[in-house]
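With one protein chain held back, the other chains of the complex are shown just where they sit.
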Amino acid sequence: MSGIRSRYSFVLITIMVCAVLFVFGEVAEAADWPTRPVEFVISAGAGGGADKYARFLVGLNVKNKYIDEVIIPVNKPGGAGAVAMQYLLTQKGNGHMMLITLNSFVTTPLFQKLPFTFRDFTPVFLLALDNFPLWVQKDSKFKTFEDFLSEARKRSILVGGTGSKQEDEIVFRAIEKIGKTKPFKYVPFKGGGAVAKALVGGHIEASVNQVSEAGPFYPEFVRPLVVFQDERLDVKGYEDTPTAKELGFDFSYNMMRGIFAPPGISKSEQAGLVALFKDISKDPDWLAFAAKTGLQPTSITGDDLMKFVENYEKKHITIMKAQGWLK
Amino acid sequence: METLANLLVGFGVAFQPLSLFMMTVGLLLGLAVGVLPGLGGTAGVALLLPVTVLVPPEVGIIFLAAIYWGALYGGVITSILFAIPGEPWSVALIFDGYPMAKQGKAGLALAAAFVSSFVGIMVAAVFFVTLAMPLALFALKFGPPEMFAIMMLAFSTFVGLGTGGALKTLISTSFGLLLTMAGLDVVTGSPRLTFGTMAFLSGFHFVPVTIGLFGLGEIMIDGEERLSIEIKEVIHAKLGWEDIKGGIMATKEHFGLTLLSALMGFFVGILPGTGATPASFLGYGIAKQYSKNPEKYGKGAIEGILAPQAAANAAGTGALLPMISLGIPGSPTAAVLLAGLYMWGLWPGPRLFLEEPVFVWGLIASLFLSGTACLIICLIGTPVLASIMRIPWGLLTPVIVIACFIGSYVMRNLMFDVWCTLVFGGLGYVMKKLKYPLAPLAVALVLGAMTERFLRQSLIIGDGSFGIFFTRPISAIFMVVALFLFALPAFKLIKDKMKSKDEEAPA
Partner (left out) sequence: MKKGEIITAGLFILVALIGIMDASRLGFGWEADGPQAGFSVFWLALLLLVCAVLLVVINLKKTDPGDRFFENKEGLAEVVRIFFTAILLAIGIVYTGVYFATIGYCLLFVRWLGKHRWATVIIFTIIMTGAVYFGMEKGLKLPLPKSLLWRKGLFPI
């Protein structure tokens, strides 16, 4: 009787010891990072463009526990990203914080003449490059990109996009310049959703929404004419959408979906952040989402990321100078 | 018939034990979030969105939607009790709800708000079931010019609102509009009224400003009255089922108005990018315009609770319709829910209805269930809520002040917003004492930014000419009605003058 009991207690104790070791082992392993919840700063309000991505990524961590601490999304909207960037700079050395960035990460400091640039931040990861197809209504008279261009040379076409002097307008102004068209009548909207809705409703003639925004309405309401990137979209249903370069129109532009951290964080904190996003970049749900929305998944980190963004800055300076937005 | 079968499938989903459990949890969370100023339903849904990956999508959306309904109901509580808008769309509830609470009729005001919320949600739910697709397609016809016309209509219904004379009303309105212009200009991208500071770059958000103007301002008024006026024995309204019965009776008595507001609200809600807030103001404005004795408004008229609340909840529900049927978010909350769809591997868009019937109809069925469940929870809670007013002043006030500040902060995580609440609290107190009408200021603050955006978008489309508002049929109709309402006080004035002259003549 007692033999059985002692055997049971032996097993029980073994299990408990193992559990304790396991728990503490885990803690010991993860001791350097993170030690508290990680703040995920979003430069848009709840429901805005970058917000959707950020919350999606947070959901992946809830599901698969890439890090043991929670990731807390914190919205800091305003000033086309300036407010969020400024906030990160005040949190120098805080390794439990990261920012999801768009191209405004490069353009906002330039255009608004802010006292900082992207170089002040710690690079973490470039998750993906997002696309800019040119969309028109389903029954639009523009059948091809050439149709669109030749009409645009005759009259000012009414187009729309997110914000002013940000990504969408940059694309249209570049088309203007390269295609030698008349200036577009550009209507700024508050967000990608509003732009897509205006296009579906016929209030504008064309937009450069991402596939993740306008895709749900293709083919019922809208269709893509061309995509402004080096390779065709690797998405079912978009195989026949040509790239601009194929049509002899030398313009390629992408949206960076990147992650940056405040300045002055420790090497181990930076490594922890990079490891987190390395895991996320291999997540099957993320890859499925990327495949559906035509994102090109990337995994650029560290100095390579800085170089990548520097190239982006050069490109933007050229475009913005040509527009007279920069002197 | 097919609709009915689908709805039955939906109820099958919604009545699953897990769904019912998550729904109840969601409703209670939503009520809590709604009560806290600054933390809206949008924030609540966004906060809990990542957690829903742990349950099946159809349960996840029922949970999130329940948070949203809870917030729609819960936002009114602090508006009525403390003049602090728990949600943007409950700002209009302050105008008459707070006076009622001061008269000792807090319980009745709350009950009326809850019952009219229920009417709003049910009206919207019925439309959801029957006409989702055609309505969503119709809403697409509303571009910037149409939206601007609707904004004008909302402003026009507020002409002559409140006391204080024309001069002070104009000051209130133009000051409110001016405030909304700070920040990055949406059309040119250049910073306006920021003076090179980072703080002003975020602009004034109306939530911290209204929390200050009304909430903090009222606290100071209260503090002063407490000492200077001999406090009349606070009318201890019978806490109990009387109020609930009264709320139901009031809704019954004004059922036409409530229903009309709900219909109007639902329609405004499905329009893109507006959400429930303009709808609640329109509801209030229309109720006042058609009232036989508009002078009651602002002093505790029960219609001033029923109409905006029915409109707000119908609009809040309606805002989900374009998202579900077309994949277009009608409000920020809908946009957050849309992010949820991606997370669950669903693809929003016109095909969602066909490809994921269980998901869509489960959500629609949960509308009916959540709306009813929330009404019951709230009505049971009404006596308890009304008795909050009995907490001693010295304990209740710090709770309110701290809630005001934290609520302002969490909205955008900016300390600037806390300072706004403080400064506008002082201003609100002074303006109230000098009898400046605050309602036009609130309306201007809430609708100003939207209105300017729609105006300037329209002008780009229309090559800088105002003709665009009158050449498009839908916007032309709204504009004409709005202009008529703007001119109405002038007509009245002339008529009154003529009358008084007639009367003088024989003498």
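Going by the order they are written in, the chains are A and B; count residues from 1 in each one.
Please note the rule applied: a residue touches a chain if its C-beta (ideal position, glycine included) is under 8 Å from a C-beta of that chain, and two chains touch if they have at least 3 such contacts.
Owing to the predicted nature of the structure, the values given are computational and were not obtained by experimental measurement.
**Student:** Need the list of shown chains touched by the one chain that isn't shown.
**Tutor:** Per the contact definition above, the missing chain touches A, B.
**Student:** Which of these, B:125, B:389, B:459 or B:485, touches the one chain of the complex that we don't see?
**Tutor:** The single option touching the absent chain is B:459.
**Student:** With respect to the chain omitted from the figure, which of B:134, B:345 or B:398 is a touching residue?
**Tutor:** Of all options in B:134, B:345 or B:398, contact with the hidden chain holds for B:398.
**Student:** Considering the entire assembly, which residues of subunit A contact the chain that has been omitted?
**Tutor:** 35, 37, 39, 70, 72, 74, 94, 185
**Student:** On subunit B, where is the contact patch with the chain that was removed from view?
**Tutor:** Its contact residues with the unshown chain are 33, 39, 47, 167-168, 170-171, 174-175, 177-178, 181, 185, 187-188, 190, 192-193, 195, 216, 219-220, 223-228, 392-395, 397-399, 401-402, 405-406, 409-410, 413, 415, 418-419, 422, 425-426, 429-431, 433-434, 436, 452, 455-456, 459-460, 463-464.
Throughout what follows, only the chains that are shown with their structure count from here on.
**Student:** What part of subunit B is in contact with subunit A in the complex they form?
**Tutor:** Those residues of subunit B that touch subunit A are 42-43, 45-46, 49-54, 140-144, 183-189, 191, 198, 201-203, 272-273, 322, 326-329, 332-336, 338-339, 342-343, 345, 347-351, 412-414, 453, 457, 460-461, 463.
**Student:** Write out the stretch or stretches of subunit A touching subunit B in their complex.
**Tutor:** Interface residues on subunit A, with respect to subunit B: 45-48, 51-52, 55-56, 58-63, 71, 73-80, 82-83, 86-87, 111-112, 158, 163-166, 185-191, 193-194, 196-198, 200-204, 212, 215-217, 220-221, 285, 288-289, 292.
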